[in-house]
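Please see the structure below; I have some questions.
A single protein chain has been removed from this complex, and every other one stays in its place.
Labels run A, B and C following the written order; every chain starts at residue 1.
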């Protein structure tokens, strides 16, 4: 496996940080031992945890007002994969990359697969794009794609989804994520029911093109780009559509796609219960679909989501097999740093959720001891699990201090030399 | 039919207001005629419109901080029915009353039915109450009712729902509305999935006790009285539960029970499409479940909801038969006045929705003429339909100016004499 | 005054619509007369009402995901002014245009002024832009403009604001609107207090460059483009800054820039009371800064805002002199149609507010007759004032049916021929 950051640099950095890490790890081990928890078992689970990164996340994001490019932004999927390999080299829990088409379309997908293989990377769910018009495209998505009132436009959108599946097969993906921007900006602009009927018709065509071992992930979103109504506006519509389509269709949760104040962890629980949880697009948000770094503002909420996930694992909940992916917009940071940091934040929530004393929790729940139930969760959340995360990275060949080591490597500056700025984002986002 | 306000007073008031009304009505008729609309047909539909009133709405509401009683509040279901009959006498679109048990429990339900018959009133959906403890009750609902971890408590709650059905049968009701306050105030307090499983188990027992021609209306609510999670938290969980239970179970929409910014008219459309719309608890809200007077703050939203309802009627949507009810808390007004006003507001939305040019609308929707689609709705909304509402009332025997006539009657002052204040609300709300 | 749509077409269209309009107008006049209101006086006030249009609003807007251009979009400020003149020719209440720099920068501002004069247009507040980087700009605004930690960047932003004032002087403007995108995406990224101190220092430099008869309008916004914190995040910070700066600084209210559920009409009242209301950016929104067409979703809220404005006028509130402007993003409509429609919607709210019986309202307020106070507002809101609006337009030389007449003129198709699409928005928005 090819690595783009000098491995001896990683080793050297780790060496200097190891004594303190070992001390912290040993103490945490002793402390957990008091509660009967074997830190080694937890570290092994942490070391197996994986969250995919989005190819488009390696470019600098922006808003409708402006995009302020960074230096050395990747200009194509090959350069994006290089950045992803750096991320994974440092954190060792991001082996898969989720591509987005046509942004990541290439002439030879077999070549692309080989390029990724060499970097030790695989491909996660493929993403179709019918929320933008591409140059030369026959029909515009201005008024919708899979739900457009024009049948030719719908067919074009269906065909694009099907070609995404084809490309994904070559890449080794087994899932198609469908997010559409369809909706309306005016009351009356769209007939809600007919619009969803058209969605279901189109989605069935896509569904029918899925290989046997593939899944279709449906993504809901409250608003943006449409500002009065969105076709798949919430998990309710999402799950009903997934039920209409069939077993292979499931509902994807993006943390920034809900109404204010909504209890997202409860939605996760509901989707688990009804065996329709596809997985996640992790990010954080304060106002809308802010696409901030995962766990940067609401770490306890992210922990509560993982509490549901680990609980389902613990209970061997039937049909439980969610896909984890980051989906963020890095407007003011180096995307590589944000993605490394966020992967670690997601992993942190997972590890803390592993440390919840579930038997105690169930007991407090059954006896309505609300404060002790709450404190049982908080006891796990309040633990400083950084030593477990760092040790898991080291054992997998990663860096104890990913950002520091990455900065020391000079990778970004070198990318700046190799990749002169075009002023346009390789991410595809305007 | 017995009327509590002197009919000659009504006639006299109407007489003085009729000339202006007739002039306005005639002009509106001429104006609508230009668009090919027959005002008489619309007035006849308006005259058939009905919305039920809640028995508990006749008492002054309050908040957890205080309740400021009004004068002459009804002290029992008989006095509540008297107030409801006054409302209906004035507005003539509120023939049904929705009772709440055990608040409205009586020793002889046949007597109660007869009392209502005499006043020309019928009974709408019966409401069970497992969100409060009643004196002498064996098990407390402090930690839940239908979802309590204690089986005896769940059984008690199930049994109460079943007795409500029994009482409702005598009263001529054909629906049971189930709203529970169950939820949690702390993360971890309740196991989300097990809690909903218990709900479904309990609800099935209630469902199985429904007579053949009855429906079960499930009500969702985002928060309050529970402040971290609510079991039936949104329409998604609501509709999934209704599907689990069976055909007789449907989802009720209370306008104040959603997350901020949520597109409620779209939820209504979704429930219509999936044949699960039970009906409505109409009210208005700005912040939470404020239970303000219907249409008092968001008249256009209420119109958009009726636009969906009238559209479903227009399309002969299968399974479409929603129940309409007011559900408000009258903290600073005379409840009779608020209920009369609100019934009229709901009827106003209905009539405006009738006036939408649906063929034009469909055309604009199909051709993506967003602004003309929006303007088609606005054209109907902007019409002043007060003359139609007033004329429909007059023809049904009601008052042109309900509040003015009611005030003139001195009914409230007389009630104050007859019903000395206890300081406690007859509504049952603290 | 030059008009771009054939005046005989307007006359002809009006002629065919006049009989029905006259009938409706006469009836409304008779109806208002019953309440002692002289319709002619109201129509005269309506005819004097003005709301400015934003130069950038004539181009199609978009989101960070995509922009779907329309045909014949204006490519520079001269073409934007042509579109604005068409709007004003039809609606006759949009005589002023608000320019945005450097988007509307020209080499000869005197020429621009003359061009506008010929079209009968004037210039409203000038808008500076320090939320985007311009080609060749020395310092980037990626991390802020007036509040940047780098003094040179702040100076650059100050200098740009001062050059906007200079250009505005030539154009006949008397106000500078300052909206900055400064904020942060991470907790900790910015030191809140030091950041606002820098804002005040920079803003003082701009303030000191204002001519004697100019005002500085400060615009607050909750979020976007920054997603954790915004420097001028709400009216509280806005008004405190305006107070620090001095009398010429006032607070501008954009309807889409507030937190969910916020009572905007109350903020308007507070700013009036403390003599700091600069004016408005009118638009509508359901979720965030959606920039939807004014009054398209919340017409009653817009009416309540005008109720405050007309009330202040009625009371001769000291220092009351607000500026009215549209600020919208037209993503799915012809911008000319949306701006005409929105100008009328704003005017509609104004006229309805004029019709409120203020003496009655004050009486009900004083006696705590909540329902009659509410009904007094609703009585005005429920009136169909379309005849007044249309008659005011006719008398000013505009069109009874602006959109229909505009469509009939073929202006957009002709623009499509004259202005071949560049694929980029002339609006400046990405």
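Assume contacts are C-beta pairs under 8 Å (C-beta built on N, C-alpha and C of every residue); 3 or more make two chains touch, one makes a residue touch a chain.
Computed from a prediction, not measured in an experiment: that's the story for all the values here.
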Chain not shown, its touching partners among those shown: A, B, C
Contact with the hidden chain (one of B:285, B:301 or B:317): B:285
Which of A:16, A:261, A:367 or A:421 contacts the chain that the document leaves out: A:261
Among B:223, B:320 or B:362, the residue in touch with the chain that has been omitted: B:223
Selected residue (touches chain absent from view) among B:146, B:297, B:388 or B:403: B:297
Sole contact to the chain not displayed, among C:308, C:327 or C:345: C:308
Touch residues of chain B, complete complex, unshown partner: 61-68, 131-133, 140-143, 181, 184-187, 189, 222-225, 227-228, 260, 285-288, 290-293, 296-297, 329, 331-333, 429-430
Contact footprint on chain C, counting only the chain that is left out: 142-143, 149, 184-194, 196-197, 222-223, 228-229, 233-237, 239-240, 258-263, 265-267, 269-270, 272-274, 300, 304, 307-308, 311, 317, 361-362, 364-368, 370-371, 373-374, 376-377
Contacts of chain A with the absent chain, listed as residue ranges: 20, 23-24, 27, 30-31, 34, 260-261, 263, 286-287, 293, 296-300, 332-334, 337-338, 341, 348, 368, 370-372, 374-375, 378, 381-384, 386, 403
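One rule holds for everything that comes next: only the chains that are shown with their structure count from here on.
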Fitted rotation between chain A and its twin chain C in degrees, CA, nearest 5: 180
Interface numbering overlap (same over half, different under half) for chain A and chain B: same
For chain A paired with chain C, centre-to-centre distance based on mean C-alpha positions, whole Å: 39
Averaged-CA centre spacing for the pair chain B and chain A, given as whole angstrom: 43
Contacts with two or more other chains, residues of chain B listed in rising order: 260-261, 263, 300, 368, 370-371, 374
